[in-house]
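Not every chain is included here, but those present sit where they belong.
Going in written order, the chains are labelled A, B, C and D, and every chain counts its residues from 1.
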Amino acid sequence: MMMKQANSLQDHPGAAPGIEHDEIVGLSGGNETVRITCIDYNPGNVLIQEIEDLDDFLGHHRPEWSNVRWISVEGFSNLEAVHALATKYDLHPLAVEDLLHARQRPKVEAYGGEESEFQARLFIVTQVPKIEEKILHHEQLSIFVGHNTVLTFQQTRSEVWEPVYQRIKTKGSRLRSNDTSFLAYSLLDTVVDRCFPILETYSDLAEELEALVLERTQPDLINQIHQLKRDLLSLHRVLWPMREVVAALQRDPHECLSDTTRVYLRDLYDHVIQIIEIIETYREMVSDLTETYMSSISNRMNEIMKVLTLIGTIFIPLTFLAGVYGMNFHYLPELSQVWAYPVFWVICFISAAVMLLLFRRRSWF
Amino acid sequence: MMMKQANSLQDHPGAAPGIEHDEIVGLSGGNETVRITCIDYNPGNVLIQEIEDLDDFLGHHRPEWSNVRWISVEGFSNLEAVHALATKYDLHPLAVEDLLHARQRPKVEAYGGEESEFQARLFIVTQVPKIEEKILHHEQLSIFVGHNTVLTFQQTRSEVWEPVYQRIKTKGSRLRSNDTSFLAYSLLDTVVDRCFPILETYSDLAEELEALVLERTQPDLINQIHQLKRDLLSLHRVLWPMREVVAALQRDPHECLSDTTRVYLRDLYDHVIQIIEIIETYREMVSDLTETYMSSISNRMNEIMKVLTLIGTIFIPLTFLAGVYGMNFHYLPELSQVWAYPVFWVICFISAAVMLLLFRRRSWF
Amino acid sequence: MMMKQANSLQDHPGAAPGIEHDEIVGLSGGNETVRITCIDYNPGNVLIQEIEDLDDFLGHHRPEWSNVRWISVEGFSNLEAVHALATKYDLHPLAVEDLLHARQRPKVEAYGGEESEFQARLFIVTQVPKIEEKILHHEQLSIFVGHNTVLTFQQTRSEVWEPVYQRIKTKGSRLRSNDTSFLAYSLLDTVVDRCFPILETYSDLAEELEALVLERTQPDLINQIHQLKRDLLSLHRVLWPMREVVAALQRDPHECLSDTTRVYLRDLYDHVIQIIEIIETYREMVSDLTETYMSSISNRMNEIMKVLTLIGTIFIPLTFLAGVYGMNFHYLPELSQVWAYPVFWVICFISAAVMLLLFRRRSWF
Amino acid sequence: MMMKQANSLQDHPGAAPGIEHDEIVGLSGGNETVRITCIDYNPGNVLIQEIEDLDDFLGHHRPEWSNVRWISVEGFSNLEAVHALATKYDLHPLAVEDLLHARQRPKVEAYGGEESEFQARLFIVTQVPKIEEKILHHEQLSIFVGHNTVLTFQQTRSEVWEPVYQRIKTKGSRLRSNDTSFLAYSLLDTVVDRCFPILETYSDLAEELEALVLERTQPDLINQIHQLKRDLLSLHRVLWPMREVVAALQRDPHECLSDTTRVYLRDLYDHVIQIIEIIETYREMVSDLTETYMSSISNRMNEIMKVLTLIGTIFIPLTFLAGVYGMNFHYLPELSQVWAYPVFWVICFISAAVMLLLFRRRSWF
């Protein structure tokens, strides 16, 4: 369950904060084999390589023509890649800790700069939402943005960057002719856009639940409603700090962030706000669902009570009357009348008819 | 449904942001034929033309006397008009994306200016609410305000601007003697004023529902109440950012915005606030409606229970008594008494009367 | 109903904003005959005149000794008075629109000043709450404060200013020896103080409803509770912006506003806050009332169910027993026993007693 | 009731604001006889006098050695004391109005100063909470802090200052060696500390109510819960502005306020925050209580319904069976069988046993 995960990597209160570069290799981050992709591009050239031997690769210089180098690490089974990159690019111990520990809150931090021992870097942590087997997961994506290099780290492999690769391969695309911060923006934009199909899924689910609630009152419907509510809340909890991240990027100047990117971040900000508002709308709908569910239970109860009352009130007096003439009193004059039995039935029908009329007038059925 | 629409135009996560001018023509924006209207005016002259051949039209210069040119594009079936205008007036790719993608959040952006590659423009996106066949729609209106030109774009044709045309045609009207920003203000004012009749519709609906809730408890009433609630929420979600738009226009100086317009925007701001407060009041009323509905169900249940209990408690003891004298015990002394049967009835009446009195005293009926 | 009124004067979306001075006469603002009162005063003299011929009156100069001139217009049946004053005192078109259109949100606007085409004026709009035939109304009061003149406009006649007239007539009163802004403050203070008796009415009503809720559960009580809730909300919606108005007057310097008045406005601000808090307290109480109402329904249901269950559970087994001995089996040994009938009754009494004891122990009655 | 009091002293809308010194004597403020205490102290000396003849007393100078003079007025039956002090110490008319009108919101005002016609004074209004006969009252305390003098006014006598007197009498106490602002701080601290025992009372009451709710569902419990809720709200409404008062004193420099006092006010601020949080916690608890109460009613109803259903479902079919064999058909073969009657009972017992088993399995009892 979601809650368990939250503290899985922080179970030693009092342990040292930050992860030194030497400590990285000793850690284990999952059993997915590592995939490292390196993409170099400028407006004229692109080179995409899947890297097998990272140490060897890092020993060479990048091509002269490369404006932007993007190294993407997917999978933490072997942390040597993280170690090598952390050393080569001089990443801050706290940032390394954050990228290894899943379930960080989305955030942006500006490490380093002119007066610091570390190089100027933007460190962005975000969560990529995805639905697997009807369960919402968040996969952490950590992005380091430098002057010429972007590093991304993810715990598992995923096909989420395919369209970004396509745009890099397309000659003349806006992405190709821009800098590292525009690449970082494109990655964030992709993450945010992934929310739309997820929201569509939830919209379908909400409508389905609404139909079910009106049809019948299964006891576990309320749990499905609460699960939907919790998923929307969980999505909200990721998008809300994401809003702060995009706002901070757009607002605070940083040497790795170009003006062009800043204009596009304004657009991304609008998207994030829009998604947050859709989530809010859905949450209102789900809360209405609960209300409908409760009123549906009450209505059904009402209906059942009406039938019981109807039958009860019609037959109880008649049963009493039948009981009266079943009494064994020796002196019970009606018993010996010829007309008594037909009259009994007439009384029964009239009584029932009057009852039904009264109930109909009160619109009970 | 509303939710589906939200993501209809953003289904490729990772796709490039912004729409370049060359890409526009390849897109499709609906099947409504395009209507392009061009209005030139100054305090003395007005010229209204419906444009068939836009390319030809854009090739000519505007009349010498024209202070303000307003080009209104309604319908996106053929995006060549958008393309031609985007090229001619040098619109920002992100703005073009926003105007084509429906369901943007109302916003204002100041593109361009002295130090920018783009010309100084205010780009305003708003949503025009309308009720069609009892369903609330929002139609997007995009406004570009330049020094001498106002461009407006809408996905479908509508008669909403008729009164604005009238005021432009009226010699000496305040609108005629002012600049482009006053025209933009007048358009926004018209959009905001359209909310009043819509709110009146909802007010009527709320009263109707209130009457129905008190009369009878149909199971689908709660859905109608929730639908009303959702419509009000949807209206609120459009008006709330509208408030920000008007506040931003009024607050932030821009070279295309005159001082006179700014004073009128203050008035518009008051209207938006007033509508938001009316919506809030209605939402409170609708939430009260739900409460009334639930209490109405409870009351009805109560009433039904009372009748059942009344009939039950009166007859159950009597039925028992009748049962007693229907027993076949050989030695049952009352059976042979002449007075037994009349006394039985007397007991019945007295018992029923006592019961009724007790219930009346507890004010059960 | 309240909601209808809200949009009664704004039913032409797209109509021109502001009301030019020439347009005023053509409008109709109700059927109450106009009453115009003019009061001139200084510490030594007072002159109160009811004006019949406004044009003639405006043609003359005010008395030399007059420090403050207050012209009060009550009733809009004939808008010539508004026209004449708007022209004479050069009122802003938007302000004129606001004073004619009822149900404005309370606000303060500083029109004009040294660099403007209009003269320096404070324009204050407020709503005077009053209860007529148990229904809460808000009557709009518009105040223009100039250097030497105060203009007030109201849609209907009212006796609300009587105590202010008294204080003006009283020689040596603080009001007499102060300027126009102090008069405006006194008017606002009077409006705010009128809330106290209204709140007392609601307090009485709330207590009455509380008593009724505990006594019996009439179906329309919930509506009365909601009406009270709505009235309090409506009062809150007027007082809340009133708070902003007083805060703005106290905070923002204006040439028509004296320092003495500013100190008194601080006191007025405290009163407004106090009223808002009382309203909040009452709203909490009313929301508790709903809770009490619902729990009262539940309790009553509970009580009814208890009686039904009591009677049912006592008699149902006994009725069964009576039924058993009413069977016509030929071989039913108990029937022929002499002790059978008395024993039957003994069993009945014991069974009923045991039942009652059990219920008593579970404290069901 | 609380609500009545709120407007008892403001029942003349339109009356003049502020109370001039001459008007004081004409007013009546209650029937408690006045007690005036004057305390002079410096680190070395203390003089406590109960003053009978205030005019005579004010005619004399204070002792040379007196650093701080504290005059405490308790009871407003005779307003001559207030008049005399207001004249002597030149109190602002609005402040005099505030101190006479009970139920002010706690506030602090800085009257006077170098450029003002009035002397530099801090005017602090606060409410002293106390529980009398299980009802929460707030008694208003008004404090004027000058350079060498502190004046306090209260409507009724109280023993609340006893410990402060003790600390003044104690040689070497921090209070003795500090200035007027420290005395004012000590008074406020005493007021705030009085909340702790009151909160303890409410804590006990809450626990008591919780026990009662679980035991049985008296109809008036919900009212007691609401009363507790209202008391906590009322306490909150006093403490919340108190927080602002202490924050303002601590933040805004004033010539009558020493640096030492400011450090202690930071501590007082922490106490106020702590009390507000305790109140919040209690309010959450009380709101839980309501929930528990409603669920307790539902549970009880449930239990009652179970018993009814149990008895009903067991006996209704059996009663039918007995009815069948009570029929008088001539050809009813079972009637003449010897085994019929015992078999009837066997069927009864089996049927009842099966029912009970079924219910047990569904864990109904």
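We take it that a residue touches a chain if its C-beta (ideal position, glycine included) is under 8 Å from a C-beta of that chain, and two chains touch if they have at least 3 such contacts.
Just so we're clear, the structure is a prediction, and the values are computed from it rather than from any experiment.
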Whole-complex copies, counting every chain including the 4 in place: 5
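Assume only the chains that are shown with their structure count from here on.
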Touching both chain B and chain C (chains): none
Same-residue or different-residue interface between chain C and chain D, half as cut-off: different
Cα superposition of chain A on its sequence copy chain D - rotation in ° rounded to nearest 5: 145
Between chain B and chain D, centroid-to-centroid distance (C-alpha), Å: 44
Separation of mean Cα positions, chain B and chain A [Å, integer]: 27
Contacts with two or more other chains, residues of chain A listed in rising order: 326
Topology of the chain contact graph, where touching chains are joined (line, ring, star, complete, other): line
All chain pairs that touch each other: A-B, B-C, C-D
Chain C to chain D touching residues, read off their complex: 160-164, 166-167, 173-175, 186, 189-190, 193-194, 196-197, 199-200, 203, 206-207, 214, 263-264, 266-268, 270-271, 273-274, 277-278, 281-282, 284-285, 288, 291-292, 294-296, 298-299, 301-302, 305-306, 308-309, 312-313, 316-317, 319-320, 323-324, 326-333, 362-364
Touching residues (chain side chain C, partner chain B) in the complex: 1-4, 6-7, 10-18, 20, 94, 97-98, 103-105, 107, 109, 216-217, 219-220, 222-223, 226, 229-230, 233-234, 237, 290, 293-294, 297-298, 300-301, 303-305, 307-308, 311-312, 315-316, 318-319, 322-323, 325-328, 332, 334-338, 340-341, 344
